[in-house]
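The other protein chains are all here in position, but one chain of the complex has been omitted.
Going by the order they are written in, the chains are A, B and C; count residues from 1 in each one.
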Amino acid sequence: MKIIRDDFPILSVLENGKPLIYLDNAATTSKPLAVLNAVETYYRMDNANPHRGVYELGARATKAHEDSRKIVGDFLNASSDEIVFTQNATESLNLIAYSYGIEFLKKGDEIVLSVAEHHSNLVPWQRVSKITGAKLVYLYPDNMGHLTEEELDKKITSKTRLIAVAQVSNILGIEIPIDSIVRRARNAGAVVVLDCAQSIPHMIVDVKALDVDFAVFSGHKLYAPMGIGVLYGKKDLLDKMPPFLTGGDMIGSVHEQSSTYAEVPRRFEAGTRNVGGEVGLAAAINYLNSLGWENIKNHEKELMTQALKGLTDIPHITIYGDPSPDKRHGVISFNVEEVHPHDTASLLDSDGITVRAGHHCAQPLMEYLKINSCVRVSFGIYNTKEDVDIFINSLKNVRGLMGYGS
Amino acid sequence: MKIIRDDFPILSVLENGKPLIYLDNAATTSKPLAVLNAVETYYRMDNANPHRGVYELGARATKAHEDSRKIVGDFLNASSDEIVFTQNATESLNLIAYSYGIEFLKKGDEIVLSVAEHHSNLVPWQRVSKITGAKLVYLYPDNMGHLTEEELDKKITSKTRLIAVAQVSNILGIEIPIDSIVRRARNAGAVVVLDCAQSIPHMIVDVKALDVDFAVFSGHKLYAPMGIGVLYGKKDLLDKMPPFLTGGDMIGSVHEQSSTYAEVPRRFEAGTRNVGGEVGLAAAINYLNSLGWENIKNHEKELMTQALKGLTDIPHITIYGDPSPDKRHGVISFNVEEVHPHDTASLLDSDGITVRAGHHCAQPLMEYLKINSCVRVSFGIYNTKEDVDIFINSLKNVRGLMGYGS
Amino acid sequence: MDLKALYNQIIVENSRAVHNRHKVEHATAVLEGVNPSCGDDITLELKVSDGIIKDAGFTGTGCAISQASTSMMIDLITGKTVEEAKNFLNLFYGMIKGDITDDDQLEVLDDIVSLKGISHMPGRVKCAVLAWHTLEEALDGKTESKGCSDGEL
Partner (left out) sequence: MDLKALYNQIIVENSRAVHNRHKVEHATAVLEGVNPSCGDDITLELKVSDGIIKDAGFTGTGCAISQASTSMMIDLITGKTVEEAKNFLNLFYGMIKGDITDDDQLEVLDDIVSLKGISHMPGRVKCAVLAWHTLEEALDGKTESKGCSDGEL
């Protein structure tokens, strides 16, 4: 897939005077020309406020808006009216927490999260817990980073009303046993919120086959522009939820003292939509589909295998979670013994390699792993074997540069 | 200012086979090349997740993010840490309603709105009223569309805790007496929320000089991309407000059962930011500044004068609100006798002219004016005398085409 | 699409056509349909017996397209069976959505085919559809219409 690098203009900038080796794809991805051009064309040809003008240009904007919704729906195997556009995964999760969690949970209920959740799938539930009295219960991974059947049995009980989990953790990179979780949720009568922010760039997410109740992701991690996110919700659930943000476009009728609300999905889309972002997201999905998901998976699996092998071969490196490539998608987190992650990242950066160091918006997992922070390398469709080689070679020098023998 | 039309690529598309006469600027504006290029350059050169990477590219993204904040702050005469980026004015208003309104208002308090408010500055306050028990009190304009001193005296009382008003109504186009309102608010000890969505494209809004407590607007109505909005809040008010959306980036520290939050403005910016949109907004502000605000005001005043004269000269037209150009900014709403606004809009559209027809997200004002809907024509910096001529000439034919004598 | 021609030839006449603007005696169904966002508001009255629409009429206000569409629909369905009316309904929806474009297939809709161009004016589709939507609900025995709620047009 090397040829596609030309589709991504940013990959030819310099990083610290060196060719950029972009390995922070889990934070955000680079955008292909297909996406940049689609957005630009929208603003050059079709820009208007959707749903508001009876004129032709307005109709084109409305069509761009609704066509994008259809493309996202098809991508997730959902129908269009189950797709709500938001600004990012975080807003999608807040929407569910507010309009479902606060509305339908109560004292005595339990909300089950994994301790590996990103703050965006954690802090909103703390608020729900505080307001409703529902209890937050955490799933803890085993020492390979997996959620075991025993752990699921123990935590998902008849009190469980909602389970919110990332399909792939942004630190461990490990896919959770979502089928087991959904099965237990069905028995418990709980709804399942799937945070696909880190899974969807690497695999097809079929919400119907998974039978999850809600799913969320961010466009910017899927090669689309920033400022556009998605919430999928089963129609019957969305139908019974009150609105979250209120204002223009999401209303039925407004009187001085009271209002009625529009049907879903519009009920959840207040104010002028980011149609440019939606068009960009649709273009990104089309682009990925045209590459072919089997190709993407195979390519990324190769990179993952190579990187894990390289990392395990370097002494004084701790990898967090199962180091077998089959279980992993996109990310590997690790630390270099005696070297602070920020120093590791800065030294890699001096070779043009961008990785992330910090708590990665997952402090509870850091506490659980008894580390303060770690380094994360994460791959995208445009990364190459050479990128991985350069990364591994640079990493080999880190301890030496920090004054350690090896 | 005719020359600037070339800066706006969309102005050369066809509308119903005719050259586009875009007169729906109050709904959303066209984007100049300076904006499109700035966004594209960001994605081609600097795209990364701000505040997250220690690497150089991440620093550029962070700089793009914070520089944009500074440009917006300077534009409003506010300091950077009083500027919160949102997705649109609607979200900004929801944020204030949630984090200030629900938090600090209580039964017995009164919230004062004008009946001309856009739904986005109305429905959120209905929710605050419902949750807190605070009462919604409406200001009614006189028959010229003005808020009189008597009306302000009557409605702004010692019970008033919050006043939320549009500086310029999206239907009447009339600037409210904001100084009088702020003065009364200070006496009453109330905070003032200024909705600048329709004012800021036409005038400098100096939040310090106006001494308002909050101000909001949307980028897309200011020649910037969709998906970016602004909330200004006085630092001491923002400081005491709890967060609205929660998740990544807005936290201090997160533990399993509790979290602390970051300082403002980051406390209110949850999840990955729309840096592309922010860069676009900053570019739009720079573009407008370079045109010069006196030039913009003079140009738009000419268009307004010409249009109001043209409209008052056509028989069977009702203009809503004071028809003198001095009081007006950007928009004129009207109806053609015996012709439904949608039919008027469609017939204008057949001449390539895009105006809006409907209730314009201001149903309470429609009820107050005892109309169901109306036609709205609204101007931007790129509109010309010729645009107004074509509009007026086309409008003259509407009643004839609908089968009326004149 | 020549919108002016559309307005000129069909809508203006029909919107003022008074012959269908009346209440129906011994109506078997009376249903109000509203587009809340633009204020189109019609009340459709039907008299159905032996599976045949014996009489139909309407009252109400709204834009020329909504009023014309209602009047033309009444012209078409009066005297037809409920089955036939439902068939027209599907044809009409297909035409307005742009799914059915073949003129031969649409021929039975008579001068309603003049509304075909509306399929390119998504902002006005609701206006044209209101009457048909209300008819569908009335034939289904509904006593309250949901209207074609679509937020703000």
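A few notes on this one:
We adopt the following convention: contacts are C-beta pairs under 8 Å (C-beta built on N, C-alpha and C of every residue); 3 or more make two chains touch, one makes a residue touch a chain.
Just so you know, these numbers come straight off a predicted model, no measurement behind them.
Partners of the chain left out, restricted to shown chains and counted across the full complex, are A, B. Among B:G17, B:G108 or B:G252, only B:G252 touches the chain that is left out of the view.
Of the listed residues A:I71, A:L147, A:I317 or A:C361, the one in contact with the hidden chain in the full complex is A:C361. Here one chain is not drawn; of B:E263, B:D313 or B:E386, the residue touching it is B:E263.
Of the candidate positions B:K31, B:R52 or B:R356, contact with the unshown chain belongs to B:R52. Panel shows chain A; residues 16, 339-343, 346-347, 349-350, 357-361, 372-373, 401-403 of it touch the chain omitted from the view. What chain B contributes to its contact with the hidden chain is residues 51-56, 58-59, 62-63, 248-253, 262-263, 266.
Simple rule for what comes next: only the chains that are shown with their structure count from here on.
With chains as nodes and touching pairs as edges, the resulting graph is complete, every pair of chains being joined. A simple rule picks the central chain: find each chain's mean C-alpha point, then take the one closest to the mean of all protein C-alpha atoms, which gives B. Annotation: 46 Å between the Cα-based centres of chain A and chain C.
Shown for chain C are the residues in touch with two or more other chains, namely 121, 123-124, 152-153. The multi-chain contact residues of chain B, meaning those touching 2 or more other chains, are 16, 342, 346, 349, 357-358, 361.
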